[in-house]
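Apart from one protein chain that is not included, each protein chain of the complex appears where it belongs.
Then we have chain A:
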């Protein structure tokens, strides 16, 4: 909403405050002022000029040499290229030294050899938006009325000595979608009076109801008022009205249209003007459209109507889509003489639905959607009649053609001052509360410790006690509210075990050298299941903005790889990232996808790079595995985790494993497949993804101290020759099983595959640790235990070297 202060002054006294001060007060007490716009934009030396003569420029087809009087006896030559400039016009002249919007400075100049002492201006050159400039002047200079005085301030004359407040209205404050609504608000803030326009006009003996029949056949239209005005002379509106409209962002057309727009802005009540003769039937019938019925609207578009669209008809065919747009068949034209003015209450939901379907949102439909003031519908029609008489020479027929079943009673709210103070944590006196409510022009009565309030119908946002709390607080001043903290808390608060462990996991992963990444949950359908631990039914958006963000992901890996690739493309030598986030799987009973929190890791490039020390380690499988093992150990799960070789699309078939917790699959780890690496322009790259939810909800072993061993441990080494395909993990399992309770640790300390081995063979060396916490072991005991292990190994076919 654009509020011209010149216009606002017609209804409320704002003297004593600068525009900025007023804006600050309005913002602090309820409605945000987004901008304070000085329409003069600091322009100077812009005056009225009289074009004494116009001649063609001798050397330029499109230029005219004008002699312009810009003050008594002060005639200057000005070159003008506008097609509509002519002798005898009063025009806007920017004199040399003038500064115009956009940093333009006017200087004396020669144009094709002819001197020019200034510029004849269009409204656009004065900073008026092209879309609101009247069509007649849209492509040329603006022509002033004949009585303009040369040399006087032109900005005053075109309404640019004005300041406009741009209001950022929240949906609840539709009352401020009108100048009167803003006036009430400002009056309440400043404790001043509101001056309503005085509506008086003469009527003819002829009665409106004798020339117009009205029927309303739809409950979506509880109030319809029509005025009939005869002998209207279609012409330009007076300048003041045009300027108010332009300040409000509306383009002037002709007096009838301008009057409806003016009242739309003044009262917040949309009006529509029909050409009475074009209606043909002397009848208006409001009804729901027939399915498939058609209407050509004012913008010359043919619209297909549905059975729930509310239409105004002439009893035969639609002449307007109610509250949205008029029809071309009943449009007011230059030849119109009799006008029907419609002022109605159309239900917001109906207008909203129709305007959305048709794709037409206008100042009018926006106001209907939010709900117009029931008590301003008929006054707006009266105001229109008055202005048509005053500004278009019309003769108003007596009476209003009316169907009125609208409830116009104000909402009653009963609230106790104690409640208000309790909600606010304040001690505002009853007197202060009453004073605020009076300033707001709320009808209030204090009785039995209660405030009985009838809120005016223009304030449709006032319905409940809390609304009154807000009104009192905002006008009393939010700065006056003290600062306290909630009392009476018996909740201890704190992180849940899951949340605490998640923080532990984050700390661990960061300590292990990984940066936390955050990527998007939405991905393409193609990537949504790639690398997924378990692919299930995907969740897709109904109307995605792009295919790239159309589906919810089932793995964190694809976007992490994209991030890795992004960094490598920018010359990062080493990228190590992790992300914690949800994946979206299948459906639950609630018809929502099952959301599972996962953690994923990606490592690429150099892991260790101490160049001057000659130490370089590239990313490999065991770096990532080591990180996971560390995490499992941190969570006390190391003895319940196992790995098994596996294949996953996109991962290297020889470098991929599934990860199990107590035998349940909870993750994958692997090297990126060479083809994928090539696609993403990555070198050796390794990833892992874990079902974090499963891992953090698995209860680890209770943390109880075990005594530090007081007796020495003994170690024995075993070297085995194995088939290359035999996993070391299997051998460790065999050793663990065969070892007696004295065996406390098994460690791989050497793996060799090379020329010294037979083809297809490898050598793996294990170090076994034996000890007894209670005593020193004898050699014999260790030998016995170790023999059992060796025997078990031999039985499986391993060759002990």
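By definition in this document, a contact is a pair of C-beta atoms (placed from the backbone, for glycine too) under 8 Å apart; a residue touches a chain by one contact, two chains touch by 3 or more; residues count from 1.
Note that contacts and distances are computed from a predicted model.
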Of the listed "Oligopeptide transport system ATP-binding protein", "NADH-quinone oxidoreductase subunit NuoF", "Phenylalanine--tRNA ligase alpha subunit" or "Peptide ABC transporter permease", the name UniProt assigns to the chain that isn't shown is "Phenylalanine--tRNA ligase alpha subunit"
Among A:393, A:513 or A:630, which one touches the chain that has been omitted from the display? A:513
Please identify which residue in A:192, A:408, A:439 or A:549 touches the non-displayed chain. A:549
Touch with the omitted chain, as defined above, among A:578, A:686 or A:766: A:578
Which of A:109, A:235, A:422 or A:675 contacts the chain that the document leaves out: A:422
Touching the hidden chain in the complete assembly: which of A:297, A:313, A:457 or A:539 does that? A:539
Chain not shown, touching residues in chain A: 27-32, 170-173, 348-349, 352-353, 369-370, 422-426, 464-467, 469-470, 473-474, 478-479, 481-496, 499, 503, 506, 509-522, 539-545, 549, 552, 563, 566-567, 570, 572, 575-578, 581-582, 584, 590-593, 595, 607-610, 612-613, 615
